[in-house]
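Here the complex is missing one protein chain, while the rest keep their positions.
First chain written, first letter: the chains are A and B, and each begins at residue 1.
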Amino acid sequence: MAGEAQRAIEAILMVADEPVAPQLLAQLLELSPDRIEELCDELAGAYAAEDRGFVLLRVAGGYRFQSHPDLAPYVERFVLEGQSARLSAAALETLAIVAYKQPVSRAQMAAIRGVNVDAVARTLQQRGFIEEVARDPGPGQAILYGTTRLFLERLGLDSLSQLPPLADFVPGREVVETLERGLGVDTSAASAGAADSGIVDGSE
Amino acid sequence: MAGEAQRAIEAILMVADEPVAPQLLAQLLELSPDRIEELCDELAGAYAAEDRGFVLLRVAGGYRFQSHPDLAPYVERFVLEGQSARLSAAALETLAIVAYKQPVSRAQMAAIRGVNVDAVARTLQQRGFIEEVARDPGPGQAILYGTTRLFLERLGLDSLSQLPPLADFVPGREVVETLERGLGVDTSAASAGAADSGIVDGSE
Partner (left out) sequence: MGHEVQTAVFEGPFDLLLHLITRDEVDLWEISLTGIVDAYVAEVEAMAVVDLDAATEFLLIAAILVELKAKRLLPGRDEADIDEEFALYEERDLLLAKLLECKTFRDAGDALARMASAASMSSPRTAGLEPRFLGLVPDLLAGVSVADVHGAFIRASTPKPVPTVDLDHVAPIRISVGEVVDELSASLPARGPITFRALTEGLANRIDVVVRFLAILELYKSGLVDLGQSENFGDLEIRWCADATDTATIGAGA
């Protein structure tokens, strides 16, 4: 039976997104780093002995679960057939928000889109289009995301400044009217006024 | 020794970031979905028997690796989404109404709770627990809400059918009598009436 420590290691490595350093495991489990390495090697051996479809590897300075190389063909098919080939509208909208509003937290994205963005943000991060750029200094220290170099490359941009500026952002006609009615503004006066200040006479 | 198919399942689930539907696994492994379910149940059983620190769960219509609940304390710091703030009593009540009465409009929710639910509904939508599922064909075309896959994931359910039956929550006799006394309803006449109408003789 796996000891409590090994069970904890398995649980941590299953949830962790990045390789976990032995020192961190040692600290969490109040064991020496050497003891951690012993336990991990034991686990790795057990998985190999039981011919598991996954392996426990030491990679990039830490331990990590990975799929067993023998099964790469299945994983490749899963990647090609299982994943959607194009960005969903929701994912593109979320990516656009990050592009224009970065650095931005997931909560702020959810506020703008009005729906939960955790799953979409995770996918965008895994595909390498957004990354953690900072931590919100405020309470909760939420992760702040920004777009990556890969994002710029894929869109053929040199820098973010080349994104179409928002200045010529013009809401659609029906949105303007609804908002004006909502604000109780007399549409005839408002559109005249607005026209002068150039807010609404955008391209149709 | 785990068969080839089970190894493939383990490998795929190790790289998946969302629950993987049995139909997809069946397609990738060229097996029937029932066979996939058998293999997964076997795997889940093996992990439990070996007292692993992780579990293979069926949640929100798909299979997924998750850390074992016993090890929650160790795992907390690695959970990206973090423990979202607790829902208020009002939010929970409204969520329960949506869960059991979906598809349901905000007006219907308000009728049950006796209060305006717009703010709470918006919070639940932003937290990703409910979403717009349809439009009421009737006049006004009210938005109809239902629960999301994330709701199932967060409650560890595979499908809505696993929700405890609503009848379990219908108040028992003693509560009804307290209410009747409170409202000054003449218990002899009323309870007879109530019993006939079958409102209150829910299971004890």
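Keep in mind that, in the parts below, contacts are C-beta pairs under 8 Å (C-beta built on N, C-alpha and C of every residue); 3 or more make two chains touch, one makes a residue touch a chain.
Source: prediction; values computed, not measured.
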item	value
Touch with the omitted chain, as defined above, among B:I9, B:V75 or B:L144	B:V75
Among B:A26, B:A44 or B:L57, the residue in touch with the chain that has been omitted	B:L57
Sites on subunit B contacted by the missing partner chain, in the whole complex	13-17, 54-55, 57, 64-70, 72, 75, 78-80, 83, 86-90, 92-97, 99-100, 112-116, 153-157, 164, 166, 168-171, 175-176, 178-185, 189-190, 193-194, 199-200
Interface residues of subunit A (partner: the chain not displayed)	14-18, 64-67, 75-76, 79-80, 83-87, 89, 91-97, 99-100, 112-114, 122, 126-129, 151, 154-157, 162-164, 166, 169, 171-172, 174-175, 178-179, 181-182
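FYI, only the chains that are shown with their structure count from here on.
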item	value
For subunit A paired with subunit B, centre-to-centre distance based on mean C-alpha positions, whole Å	25
Touch list for subunit B against partner subunit A, complex	1-2, 6-12, 14-18, 20, 24, 27-29, 50-54, 65-68, 70-71, 74-75, 77-81, 122, 125-129, 131, 148, 150
